[in-house]
Each structure stands twice: as C-alpha cells, then as structure tokens.
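With one protein chain removed, the remaining protein chains of the complex are shown where they sit.
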Amino acid sequence: MATTLDLHCHSEASEDSRAPVEAYLNWIKLRRHERPLDGIVLTEHRQFNRAADYRALEDKFGIVVLKASEVETDYGHVLVFGVNDDILRRFDFSNVRLNAQELIDGVAEMGGVAVPCHPGRPNVGLCEHYEKKPPLENVLAVELLNGGSRKGENERTELLVTRHGYRTTGGSDSHLVSLIGLCATRFEADIRTIEDLVRELKGGRYEAVDFRPRRKAIPRAVHVEAR
Amino acid sequence: MAVQYDPALIGRVFEETEPVPVTAEQIKAFCRAIDETNPLFTDEAAASAGANGGLVAPPSFAVTFRNGRDFFKHVPRFGTRGFDAGKDVEFVAPIRPGDKIRLASHVKEIYEKTGRSGSMVFVVIRSTLSNQNDEVVAHIDHRFMSRT
Partner (left out) sequence: MANHQAKDFGDLEIGDELGPEHILVSKDLTRLFVRVAHMDSPRFTDDEAARAEGLPGAILPGNMSLSLLTKLVTDWIGSSGARLARIGTTYRSPVISGSSVTMQGFVTHTDAAERTAEVDIWIENEDAERLVIGTATVHFPLKK
C-alpha cells in the first residue's frame, strides 16, 4: 500500500518552530483533500528528540509520526533518518560544522540514511557547495521539493539531480502548522516505522510530490499612505 | 569552533532604562504609521465606552520602547551587521496615555546556526516592560542575529 509522508518538518522542539505536533495532525485531517498525507517525519534542528513519544497521537489520528533530525554540515543541511545511539555517540548534532562525508558514510554504516535537504538554498544547500568543492560520495537521495524554497531553488536542485542521478524526496520544511504537507514523498511501499522508512529510502521506490496550491493572482494592493 | 562567550552573561540584567512617558499623541502617531483606525486605539471618546475604559495603545506599541541608549553597547556582539531576527511578545496589560514605561533587559540565550545568510550567532534578549505602578505590561524576547 503506497505511503505519502512529509519527510521534513519541525515541531516546537526546534527553536524556530511554533507548531505543536497535535496541531499538525489536526491540520492534516482538515486539509486531507488537498494534501493527502499518511504521516509526517519530524526533523528537529540540531538534535534528536529522544524523549518525545508520539504513539498516542498516532493512534488517535491514524497518522504516522516518525522522528529524525536536520543537522548542519560543511556541505549544508542534511536530514538524518534512523537516528540511533551509535549515531548520536559518533556525531554531535549540535555542531553546526559536521563533516558531511563522514556523516553520510557513518550514518549509513550505523543503519541510518542521510539525505541532503534544500540543495538549492544559498549557503546551506549542496548546489552552491558543489560549485567550489568535489561532490559528496554515496549520496542516495536529495530533497528535490522543499516547501520553504524561494524562486529558483527547487529548480536549481533539479539540475543537480539530473547531473548526479540522485533519487528525490519532498518535504514541507514547515515551522508553522498550516504549512505542513505542502511537499511530500510518495513511497510505493507501506511505511509505519522508522525502520520501514530507512529500508525504503535505501532500496525502495519513491518520488517527491508537490501539494502546493497554484498561485492565485494577487488583487490590486491597497496603497497605504502615511496620514 | 562553537561560539565562545562568557557564561556569566546569561541572566544578568545589563540595562534598566529611565521611565519613558506615553502620550495620546504618540499613540495616535503610531496608529497612523500602521494605518490603524480601530477607535479603541484612536478615539478617546469611543475608547472610554470600550472594555479598557479609555484610550489604549495598539499591542505592538510595546516594541517601540526598544531599549535605552546603552542597549547596543551591552548586547554581546559576534561578527558583523546585526539584524533583528524576530520577536516574541507577551502582552500582559494595556499601555495607556500617562503611563511611564521602563525596561529591564538581560541576555536570555546565545546560540549559533547556519542558514541562507551563512553562519549566524543569535543573541536573545528578554526585556520586561513595567509602568509607573510597577505593573508588568509586556515581556519581549528580541532575537538579534549577527553573521560570522
């Protein structure tokens, strides 16, 4: 059974997000017709939220809630799925200057998978780093669609994907409740656990999907003059 | 290397401002600057009949007190070109004409991260605004960002 997951979102545990997880799940229920998600993966900034337990919410809403991390490296930001004690012992997620190659290889060795995110974003995306440094080895997939991207950034990532043959994921990068699920990843397989997710990211079939609304023409703005 | 700073910075009040008087004219000027026409904030007669019993400032007027002239001297600086990265404001009580507002500020937190602008250090300043009756009117967390 296919599974559509928002692979990149932040709860209140991330210092710049204002979104309680339960509110995310209420919003997913409300907007199911526009953004048909089966689950979300919380990718908290520079930490793994070990203490959080979302099983009760999963049961209440019938929506999968998994935990992961977004860390910062010398090649930009990377999503780490399948975080375990070995990975946390080896890598200090609060370090904003992790070695990306060591991270990708070390996470893979220890049973997880690392996916560079928003590659088209200035300073913290692969595209800009690849202009100055050799490409990373052993990258399986990158985040093609990021819901917080500015004009041209997702498009820049497309070129990267074509050039390097990367597989692609999607995620909203939401820090607000109402932005959950704008972009997501559709997997052919059934995914209920983080182990399922890691297995499918490594060897399954998936693609980035775009649920962003088509832009409406902005009405003529009211000109507000100083009185 | 992680951002280096003196841990004693955190929590220590580094500035308390002299009280700043608030007038109805200042409130009305602020309303014009944000195109605010709500009579609770702009019309003394209408406001007297409202829930606050008199003219009050729009809630965001609280951020206009900023801090005293020594504020930016005492905020820890890391790198160049500071920018306002955001604010969290808790509105406790309305601000009224005739109030005298003072601020007490301390460094709440310092952290670093990377983003579109590159490597950044964030300094979070907590300011508490009080009126002449020592009643708290607002708490403001200012987040200042410097690029390193």
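Letters A and B mark the chains in the order given here, with residues in each chain numbered from 1 onward.
As a working rule, a contact is a pair of C-beta atoms (placed from the backbone, for glycine too) under 8 Å apart; a residue touches a chain by one contact, two chains touch by 3 or more.
Everything quoted here is computed from the prediction, not taken from an experiment.
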item	value
Shown chains that the omitted chain touches within the full complex	A, B
Chain not shown: contacting residue from B:12, B:32 or B:77	B:32
Selected from B:87, B:106 or B:126 as touching the chain missing from the view	B:87
Among A:57, A:161, A:176 or A:189, residue touching the chain not depicted	A:176
Where the unshown chain meets subunit B, residue by residue	26, 29-30, 32-36, 38, 51, 58-60, 63-64, 66, 81, 83-91, 116
Touching residues (missing chain, whole complex) on subunit A	16, 18-20, 22-23, 26-27, 30-31, 148, 150-151, 175-179, 215, 218-226
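By definition in this document, only the chains that are shown with their structure count from here on.
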item	value
Geometric centre distance via CA averages, subunit B-subunit A, whole Å	34
Subunit B partner contacts - residues on subunit A that touch it in the complex	15, 45-46, 72, 76-77, 95-96, 121-124, 224, 226-227
Footprint of subunit A on subunit B - complex, ascending	2, 32-33, 35, 111-119
